[in-house]
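Structure first, commentary second.
We show some of the complex, not the whole, and keep each chain where it was.
The letters A and B name the chains in turn, as written, and every chain counts its residues from 1.
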C-alpha cells in the first residue's frame, strides 16, 4: 500500500505493508482489494466490507480503516484500475478460424480471437488484441496496444492510432450520407471515398457509427472518449480530450475543439464550429457555431444561464397568461371609468 | 376452436369444431388461421379474408363470422401467438463451425447456429437457442429456453436468466463510460469490473447497449421489455415488468421501479430514482427523481397535465406578446390622460 500511495501521491493511514492486489466496491471487494468511499452516507457499509483498504478524500480521513487519502479519489481509483485491471482474456496468437487476407503485417504479441477477418494489406501494431468476430477491412492500419472488442467493424482504409479501445458493434468507416437530387427528385449518391482517422488513446463505446469522409478524413483526435450509440457523420472533426456521451449525433463537416463535452442525446447540425472547452447540456439541439468556453443548453441551444431563466419562466407561462388576462380586464375597467368621468 | 376458447376464457360464436392452426391478419391469414378485428372500420376487409375465425371484443360480437369473443382481444391474440408461433428454425445440436472454449456446460437440447463462439467456463441452460454469429464471452451464464439472435454479443461474466430473448446486434456488458480527469484535463479510465444481470422473461430489442457495472451489476429485472437502440448505462437498475421504448437512454446508477413505462427517445440523467408505475412521455428529458405513480413529459420533464398546459400556452406565446405590447400602449395612454387632468 505504501508503494501505491507513492504512485498516487496519496497519504497512507494505517499499515503501509498491506498487500493490495485489486480493486472493488465496498460490497463486492475481496480481502486484498482496495475499495473507495465517496460520501459519508455510505459509511454504514463499512462494517461489512471485506476490502483491505479504502481510497478516500481528505474530508473522510478520520475513518477508522486503512486509508489512502488523496484529493481526487476518483482519479486515484482510475489509476489503481490501470495497474490492476486486465483486459478480457484472449490467448496469445491467432486463432485457427481467423480469415486473413494477403500481405498483412502483424506486430509482436498481436492476439486475434476466433472468427475474426482481416483484409488485404492491413497492419496491426504490437500488443493489439482483436477479439472474436471483429471485422478489419483492407488497407486498415491499427496501432499498438489497441483493444478491438467482439463484433467491431473497421472498414477499408481507416487508420487507428495506439492504445485505442473500440467496443462491440461499433462501425468505423461506413459511407457518409451524401446524396444530390436529380431533376426528378431522385437521390444520386455522392462518392464517399475518404477515411476515418482515430488518434491515440481514444475510446469509443458500443454500437457507435463513425462514417468515412466524402473526401479526406473524419477525424477523432487524441484522448477523446465516446460513449455508446453515438453518430459522427462524414468529415466531422472532434478535438483532443473531448467527451461525447451516449446517443449524441453530429452532422457532416462540423468541427469540435479540444476538451469539449457533449452530454447525452445532443444533436449538432453540420458545417459549424464548436470552440475549445464548450459544454453542451443533455438533449440540446445546436444549430449555430459556439465560441470557446461557453456552456449551452436547450433546443435551439442558448447560453446555459439564459436557458435556465427561460425554462424557469416557461413553467410559469400558464400563470403569466392568467395575469395577462387579469390586467387586460383591469385596463378595460380603468378605461371605462376614465371615459365615464 | 372450443379448446382455444377455454384457454383464452373467450366465448365461441359459431362451430367450436373449427380447427385453428395459426394466426394471421385479415389480409394475410390462410384457411385454418385465426385472425382478429379491433375496430368497425376494418369490417370491409371481412368479405375477402380467408381466416377461419376471428378474435373480437364484445362490441363486435354481432359480426356474422366464427368468433372468439373476449374482453381483451390483443391479450387473446398474444396468447394464441404463444401457442402457435415458433421461434425461427434452428436445427438441433451445435453447428460444426462453432468455436467453443474450455469447460463449457451445455444443457439438454441447446441449439447453436453457425459461426457462434462461446468462451471458457460459460453455461447454457436447457432448450436455449443461440443463432448464427452470436458471441458469448467467458464465464457467461445463460438460462433455459432463451433466444439469442444472430449477431448478439454477451461479454464476459454476464448473467442471463430463463426465457430471455435478445435481438440481433445488441451488446450486453460493454464497459461503462467512466473517466476521471487528471491535472492536465486528460481522461483516465475508471475500471469497469462489474457485470450485467438480466432476469427471467426479459426481452431486449436490436442494437441496444447495456453496459457492465463499474462494480456490482447493471440489472434488468424480471418481465421487463426493451425496444431497439436503447442505452442502459453502468449500474442502472430497471425494475420488474417495465417497458422501455426505442432510443431511450438512461445514465449511470439510475434506478427505475416496477411497471415503469418510458416512451421513445426519453433521456434520464444519472443517479436518480424513478418510482413504481411512473410513465414518461416520448422525448422527455428527466433530470430529477420522480415519485411512484406520476406521469411526466417535456424537457425538463413536468407532470403530464402541467406540461400539456404549458405547451398549450407556448403555442400562443406570440399572441400573448402582442397582447402585452397592446396593454403597454394602453397603460401609457391612461397614464398620459391622468397626467393631463
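In this text, a residue touches a chain if its C-beta (ideal position, glycine included) is under 8 Å from a C-beta of that chain, and two chains touch if they have at least 3 such contacts.
A quick note: this is a predicted structure, and the numbers were derived from the prediction, not measured.
Depicted are 2 of the identical subunits; the complete assembly encoded in this structure file consists of 3 such copies.
Just so it is clear, only the chains that are shown with their structure count from here on.
One finds 25 Å separating the Cα centroids of chain A and chain B. Note for the complex: chain A touches chain B at residues 23-25, 27-28, 72, 74-75, 77-82, 84-85, 88-89, 95, 97, 113-115, 132-133, 149-151, 165, 167-169, 201, 203, 205-207, 223, 225, 227-229, 241, 243, 245-247, 259, 264-265, 282-283, 299, 311, 314-315, 317-318, 320-321, 324, 327-328, 331, 334-335, 338. By the touch criterion stated above, chain B contacts chain A in their complex at residues 97, 99, 115, 117, 120, 133, 135, 137-138, 151, 153, 155-156, 169, 171, 174-175, 177, 179-182, 185-191, 193-194, 207-209, 211, 214-216, 229, 231, 233, 247, 249, 251, 265, 267, 269, 285, 287, 299-300, 302, 306, 309-310, 313-314, 316-317, 320, 323-324, 327, 330-331, 334, 337-338.
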